[in-house]
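Only a single protein chain was left out; the remaining protein chains are all shown in position.
Labels A, B and C are assigned to the chains in the order they are written; within every chain, residues are numbered from 1.
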Amino acid sequence: MSKISVKHFNEAILSELPWGSDLGLRLDEVSHGKAVMRLPYDDRSTRPGGTISGPHMMLLADACMFAVVLTMIGDVRLAVTTNLNINFLRKPSQSDLIGTGNIIKLGKRLAVVEVDVTEESTGKRVAHVTGTYSIPPAAGES
Amino acid sequence: MSKISVKHFNEAILSELPWGSDLGLRLDEVSHGKAVMRLPYDDRSTRPGGTISGPHMMLLADACMFAVVLTMIGDVRLAVTTNLNINFLRKPSQSDLIGTGNIIKLGKRLAVVEVDVTEESTGKRVAHVTGTYSIPPAAGES
Amino acid sequence: MSKISVKHFNEAILSELPWGSDLGLRLDEVSHGKAVMRLPYDDRSTRPGGTISGPHMMLLADACMFAVVLTMIGDVRLAVTTNLNINFLRKPSQSDLIGTGNIIKLGKRLAVVEVDVTEESTGKRVAHVTGTYSIPPAAGES
Partner (left out) sequence: MSKISVKHFNEAILSELPWGSDLGLRLDEVSHGKAVMRLPYDDRSTRPGGTISGPHMMLLADACMFAVVLTMIGDVRLAVTTNLNINFLRKPSQSDLIGTGNIIKLGKRLAVVEVDVTEESTGKRVAHVTGTYSIPPAAGES
């Protein structure tokens, strides 16, 4: 079972990420080790061509990874990204983007998470992300 | 010599990145294969703790990589990021962030770029980024 | 359907990778966009502790990614790795390692592949890899 709720993440945590809440970033679903996050299409997030920019895909993926980690360790704000690697796969349509994050490994000190970024309009994958989180002492699992 | 000017990048290119220009993102210096870009400190870019968020460091690095590539191939908007890898080194202070990008390799089809992200207040490195750009046919060098 | 056979890969391709064939590296299964490769346990591949070393996990993953790409474009030796990112998850047991590679995206110029490296003795994931291949002109798909 997830150690955070969708409601708690969207209210208590996103409220501290003004750029995220301002863009309508929100968590749609969580379960233990899994999170689904949405970045609504917004003209302010575009690049030439009118689609959501690369940095906004990274923003969605980073927030999604954070949610995945919190589903397993609870609301530990001190968990921080240490590495993020993203491959951009195709130019998205003018569509909401969905980040689907899954835990790869939760260790005592590090968590490794994978996020698929898809466009909602077609379900096609537009980016693939892997990242590492540093877990504060006592919050991790072996 | 750079194939784009600071003025051209800041006026013609950033004007198409509303989220960048809105945050005051701007190119400070360019030379052939090198670009220095600035992300001003802004309360809207923060995370809990009041420092500039990870996604905003990625935004700065991605735009800086793009500028580095354009210094060598000119204003080719179709150059797109294919891979970005970032290591977060330390929590920045409440300071402008400076991205210093250098070309590692410009090939016919791919460019590899490295970006150091430092905080201006102390000059300390807060993130290190490497990325790959896909170069449209005919724009690259061997 | 795969555009290469297990037999062809193991005989014609691995024979040109002396370090791979010497270690008993071999392809076990292929289908379109998927490859399963094995690195047998060997005392010569170990690190302190007697388990297979990190570089040998990278070797397995890189060869597996190559096989995945060839299942889709056929025996195109000029396809070369341009980027590889690996997260090491846990120390493997003294066991054969299995690389299971799946295509993420095959484009005209680049292929993105994901490889899970597991230890056969327990089925546990020991490393996770994503990589990019450069596809020679005319061999790729859109």
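Convention: contacts are C-beta pairs under 8 Å (C-beta built on N, C-alpha and C of every residue); 3 or more make two chains touch, one makes a residue touch a chain.
Only a predicted model underlies this, so the values are computations on that prediction, with no experimental measurement involved.
The undisplayed chain touches these shown chains across the complete complex, A, B, C. Within the full complex, the residue among C:Ile4, C:Leu59, C:Ile104 or C:Ile135 touching the omitted chain is C:Leu59. Chain A meets the missing chain through residues 82-83, 85, 109-110, 132, 134. For chain C, the residues in touch with the chain missing from this view are 16-19, 22, 43-48, 53-56, 58-59, 62-63, 77, 80-88, 91. Taking the complete complex into account, residues 85, 87, 89-90, 104-105, 107, 112, 114, 125, 128, 130, 132 of chain B touch the chain not shown.
The rule we apply is simple: only the chains that are shown with their structure count from here on.
Between the CA-based centres of chain A and chain C the separation comes to 28 Å, rounded to the whole angstrom. Here the spacing of chain A and chain B, counted between their Cα centres, is 22 Å.
Centre-to-centre spacing of chain B and chain C amounts to 33 Å, using the average Cα coordinate of each chain.
Chain B has residues 82-83, 85 in contact with two or more other chains.
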